[in-house]
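Worksheet for the structure shown next.
Every protein chain except one is present and positioned as in the full complex.
We just call them A, B and C in the order they show up, numbering each chain from 1.
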Amino acid sequence: MDLNTVLQILDSAVRLMTPLLLACLAGLYSERAGVFDIGLEGKMLMAAFSAATVAALTGNVWLGAVAGLLGALMLSAVHGVASITFRGNQLISGVSINFLASGLTVLLGQKIFGLGGRTPSLTPGAELEAQVTPFRAWLSGITGPDGAAALTATPRFGEITLPFADALRGVPVIGPLYAEVISGHSILVYVAFLMVPLTWWVLYRTRFGLRLRAVGENPASVDTAGVSVTRLRFAAVAIAGLLCGLAGAYLATGLSAGFVKEMTAGRGFIALAALIFAKWRPWGALGATFLFGLLEAVANRYPNLDLGVITVPSMFMNALPYILTVIILAGFVGRAIPPRAGGEPYVKER
Amino acid sequence: EPALIFDLGGKFDKSFNEAAFTGAKRWAEETGGTYKELEMQSEAQREQALRRLAETGANPIVMTGFAFGDVLNQVAPDYPDTQFAIIDMVVEQPNVQSIVFTEEQGSYLAGIMAAQASKSGTVGFIGGMDIPLIHKFECGFAQGFKAAKADGKVLINYTGTTPAAWNDPVKGGELAKAQISQGADVIYAAAGGTGIGILQAAADGGILSIGVDSNQNHLHPGKVLTSMVKRVDNAVYDAFKNGVQPGVKVMDLKAEGVDVAIDDNNKPLITPEMQAAVDDARAKIASGEIAVHDYMTDNACPVQ
Amino acid sequence: MTKMPKWADVILTPLISLVLAMAISALVILAIGESPMVALTTMIDGALGSSYGWGFTLYYATNFIFTGLAVMVAYHASLFNIGGEGQAAMGGLGVALVLLSLPLPHWALALPAAMIGAALFGAAWALIPAWLQAKRGSHIVITTIMFNFIAAALLNYVLVNLLRPVGSMDPASARFPDATHLPKLSDMALALGFEWGKNTPVNISFFVAVIACVLVWLLIWRSRLGFEIRAFGKSEPAALYAGINPVRITVIAMLISGGLAGLMAINNVMGEAERLVLNAVEGAGFIGIAVALMGRNHPLGVFLAALLFGFLYQGGGELALWTSIPRELIIVIQALVILFTGALDNMVRMPLERMFMALRKRGA
């Protein structure tokens, strides 16, 4: 395996891990505050759908991203009301959110675009043009036709080439690593990676983080300190929504160009697994999701491993990331202790 | 009144269910007739749907997908007066027409075109699930490609093992990128909704892609080399219009059941040599001079 | 010393929640420009309006009973088994192997043999996650999720390469021998002299499921093992104090859970398809989670919740089959039902409790 292959695999791993990382951090905020969240999948899906829909209707990916955030936030609100305000079962609420997103996205998508739940492809073309035209017409009333055209011309996140990427390419190892793996991703990838130190900082260096962690361990301690448990938990659940929103927006408007039904394809559950793997810690989340991304990238790269005697069937290679996860889990990780108050609604009076 | 039953993928699957839908729609538009249509919701409904349609007097009843084969075999004898047509599967009953396509032949042509278009000598194939039907595509494609470029290389990936494999454009895109990084400059996508991601990644990566089932050339004009079209629409249209003749109906190249799509969107990509090579192969296949091996006959492919 | 009478808690609360869920569903239907009334009548008619509808409703319910019970048993040991999907799939493999390899002359012999195969394969698929959880502390939620994927891959391989009859396009096993076909309820009805549920897939497995409910109830609430499972689920330190071996209970509970999930295969694989197809489980493993949680982890609750979901499945199927409403509507309705009856139940219960307290005060 030469350096180039390694770099390509790493590059692919970075892309594959980004939605996992964002969703994993989303789960981290929520669960650190004591609210279990198996609805990551649904929130991501909803975000992917709303991001792609608005991007398709406006031709503006930023508006799409905002819509993605709102979409996920809406489901977060449902989760919050059910599991915080009404002290419902957090698992049930999560399950229902997954179903809700899975159904609503197709239902609404079919209603809006009539493409069987798909949104139009977000690449310039007739399909997209037809959708954007009314918005552009409306917009040109405000900004003039040129402004409108400019504002509706980027329906999708492009790749960003970081400074000096080409200049450094010549430097051995570091150069290609920088140019191939680090540079050339959508802005949301960088946002996701920045979220890791940011989350660490918020969690361990700020008042909000201290209270957040406390409310996930012993909400009564926060309550008796005169801080509202409800408000903290809602804040955490909202942050989880925003991060899922980013994850979904990345899936639909960064990695691919449009929404397809069920396009999250179980990534929310993998993110949940990564979260446990990471033992609910931000840097751990980075490591765990990178591992998942890497395993998938490797399996993608070597779909039919020819071992001479036998050729490993593609099904096995497809399942390899999952098999390795189990093995790693069995061998190295050991018991992961969740936040103590997790999963339990905070009840003062019965 | 004819009826059409879609398989679990649903009529908007960007694939052959959708093609069937197109055919039915065309029939309805042309004749002004009406037809019944059903989308499967679960495995258990197959029999239910067939019987219900038969009992309401629909005739003929056309269904898409091999998964109906088993059930149809049970149900058809109970409704001797009803004509059935099944696509992609052979069911031997006196009132059933089995419509099969020679995907390997269409894919062969796609392989020829890929070989012509490829500069690197490496092309890719990405299938949805690793099931026999998809191997049929894969094997035909490889044969065509190898026929034109004996020393070329075909990279092969399958997206997954769960139904999600047909609806994962992200994974499809990533697989395409992996193939691109290994040098592939034409990628053939036979993966349903996942294909959207593959075509997208190919367009983004500046290489060519080949669509499948329906004509997908328009998705990225100038960037989709061609589409291996499987004229399920024609089959449905035919069945609706002319009725059903029991027996096996092979929709091969000769019968225009499969072909590579060439239209305004990909015209500029088609060089005269390419066109000539395709025409030549098409003629030879039609005449039987070239026999494209069908994976299904022995579960093996002569070329790798 | 409760705040409201038990009947109110058990009947009134879920009923009102259900009505709320339906009301929101109606709004959704209106929003996509269809008529809620038509939708509702289509669903009720299609699922409950005829013996035919009932036949399907009960068929789906049978699947959900098995997977619901599976989730429930593990839940009592405080193990969250998300692996029902994979375990049920493997159960299907067990059924197929038994029926295709043993020359069983009659269904009465084939059923118990297939049940053993189904339960063994399902249980085996739960064993590894259970053992890893008990011994290595690997989180069972992750491992069971992973095992779902692995099961899908394995089944994909086995069906395409091993069990598929040569020349068949369909990645499915051969048909099981005719002698092993399970009696359908419609056949039984005919034998008793009346016509019921003709051409519906509901079969004798339904009664197996009902018996399973009773047995699980006995297990959990009446047996010493169940006592240990529940005690362990409530408190591990206390279980140790009482001499209950955590490893043993974890493994046993998961084996039972996996076995129950696997047993689902006698309904969908043996009873309905009569051969093994890819993705035969069709998400019933996940629905089982909702069924168990909504059924409050009690077999009777599981039974009722499974019926409700069977109704939604069949009614929704009919809706999608015969109207222009997309089938995803039914997923939304399911989601709302789960949400309101399962997670938002306190929204209904709290005001009800206040009402009953006030009534009592006035009465006193």
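The rule is simple: contacts are C-beta pairs under 8 Å (C-beta built on N, C-alpha and C of every residue); 3 or more make two chains touch, one makes a residue touch a chain.
By our rule, contacts and distances are computed from a predicted model.
Undergrad: From the list "ATP-binding cassette domain-containing protein", "NADH-quinone oxidoreductase subunit M", "Heme exporter protein B" or "Dihydroorotate dehydrogenase", give the UniProt name belonging to the chain omitted from this structure.
TA: "ATP-binding cassette domain-containing protein"
Undergrad: Of the chains you can see, which ones touch the chain that is left out?
TA: Looking at the entire complex, the absent chain's contacts are A, C.
Undergrad: May I ask which residue of A:Thr85, A:Thr143, A:Asn218 or A:Asn304 touches the chain that does not appear here?
TA: A:Asn218
Undergrad: Could you tell which one of C:Asp170, C:Glu228, C:Glu282 or C:Glu318 touches the chain left off the display?
TA: With C:Asp170, C:Glu228, C:Glu282 or C:Glu318 as choices, the missing chain is touched by C:Glu228.
Undergrad: Of the residues in subunit C, which ones touch the absent chain?
TA: Subunit C touches the missing chain through residues 1-3, 218, 222-225, 227-228, 230-231, 234-235, 237-238, 240-245, 353, 357, 360.
Undergrad: Which positions on subunit A touch the chain that was left off?
TA: 204-211, 213-214, 217-218, 220-228, 340, 348-350
Basically, only the chains that are shown with their structure count from here on.
Undergrad: Rounded to a whole Å, what is the gap between the Cα centroids of subunit B and subunit C?
TA: The separation of the two C-alpha centroids amounts to 36 Å.
Undergrad: Provide the C-alpha centroid distance between subunit A and subunit B, rounded to the nearest whole angstrom.
TA: 33
Undergrad: Tell me, which residues of subunit A touch at least two other chains?
TA: Subunit A, residues with two or more chain partners: 117, 261, 266, 313, 315, 318-319.
Undergrad: Which subunit B residues reach two or more other chains?
TA: Residues 10, 130, 161-162.
Undergrad: Going by the contact rule set out above, which residues of subunit A touch subunit C in the complex?
TA: 78, 81-83, 86-93, 95-100, 102-108, 110-111, 117, 261, 266, 269-270, 272-273, 276-277, 313, 315-316, 318-319, 322-323, 325-326, 329-331, 333-336
Undergrad: So in the complex, which bits of subunit C are touching subunit A?
TA: Going by the criterion above, the answer is residues 28, 31-33, 80, 82, 128, 132, 136-139, 141-143, 145-147, 149-150, 152-154, 156-157, 160-161, 286, 289-290, 293-294, 326, 328-336, 338-339, 342-347, 350.
Undergrad: With touch defined as at the start, can you tell me which subunit A residues reach subunit B in the complex?
TA: Against subunit B, subunit A makes touches at 4-5, 8, 11-12, 15-16, 19, 115-118, 121, 123, 125-127, 251, 255-258, 260-263, 265-266, 296-297, 300-301, 303-304, 313-315, 318-319.
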